[in-house]
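Beneath this line is the structure, given in structure tokens, with notes to follow.
Only one protein chain is missing; all other protein chains are in place.
And then subunit A:
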């Protein structure tokens, strides 16, 4: 049986092996523990963390407690440790997580805040010091590394694939890598992380990152300056080509033809090609069939919008990188209100930081609400059930009247359930009101729809994708 005061370090080690590093750093690490004679108290630094622990992790912590110490009550409350805290770095974690992109929530990192008069410190660009001068020819941003990439449900698959490729570029199973997803979700960061990793390992490798729009412009210029052979030679000789937003090639036949040759030369030579796009290959319009089919030769992965937890982690990471002190509840508030993409999220943080600097105050909840007042007011445009029904009906190409009809065939009922779930998420309407708006259905029908869709989203990637797409369509 474990002594009470050894429970927490052991429990931490256990949790660290069970949870993602991001979850662990964000939620578990800030906790402190106090042992009394016959119970253990966990202290959460704020109400927000306390609630989250209660909802998600307390059950598991209690299980571990039973396992380690028998029936000892675990109490969770708000507060800071009275005496020397039991909080310690976990003793020898069972398996060090492969991902190092843990969230930036470490309290020690926040405590490092220097005692300067301004609440905001200028950004440090440590990453750029690590990488040498030859790096410039790659056009990679040295800040985009795997370490700075926050991982969550939405991008973990893509990240895993990227890590594989970064270690073994040119592996036919992953060549080309085609990453797709909506705007502002971190596609560029992910692929540049591969580039930077490969560069770190072999600085002599010929790597080039280019945005598709620039590639098109470069081809035009090469033609005009009769430097086309040089252009060709350059692209055909690369070891790693990273090309962003390939949808910009659509309708550009000459570019597509040139890219086709470059692509073939690279793939045949066992060189890695990595592309991003706003949609999956088959859906790109105005793209030659032979290119589309080649895009799917290797691995195609999707990046989905970050869930709440990940958005919080992104904010904490960003704040840490910029040396800004940011509380969890504040990050949570911002993350809750900025949902659609990471850019918007980072923009909101910048706005908060600028306001703090301007008013010379530290970042508090009140300050955040004040700073984001206009953005929040603009974002809270009312989306009506009518709009939701119409958007969903258009999306699935069914009739608007089917939203109200009694038909129960799958191809109609499923979109209707999605529309109900969206109405529940986006509008402030009660379940009976939503039922009413869908042809006078009972509120239990709405509840069932919400549960069904929530479940399906976890197991059926198509449904998950449709739902996220619709959500972002409605939110914008």
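Everything that follows uses one rule, which is that a residue touches a chain if its C-beta (ideal position, glycine included) is under 8 Å from a C-beta of that chain, and two chains touch if they have at least 3 such contacts; residues count from 1.
Everything that follows uses one rule, which is that contacts and distances are computed from a predicted model.
Note on the omitted subunit: UniProt lists it as "Regulatory inactivation of DnaA Hda protein", one of the names in "Regulatory inactivation of DnaA Hda protein", "Molybdenum ABC transporter ATP-binding protein", "Sigma-70 family RNA polymerase sigma factor" or "3-isopropylmalate dehydratase large subunit". The omitted chain makes contact with just one of the residues A:213, A:230 or A:442: A:213.
Set against the missing chain, the residues A:340, A:389 or A:417 yield one that touches it, A:340.
Contact with the omitted chain, checked across A:173, A:308 or A:354, is made by A:354.
Listed here are the subunit A residues that touch the chain not shown: 122, 139, 141, 182-184, 211, 213-214, 217, 245, 248, 278, 340-341, 343-344, 346-347, 350-351, 354-355, 358, 374-375, 378-379, 381, 475-476.
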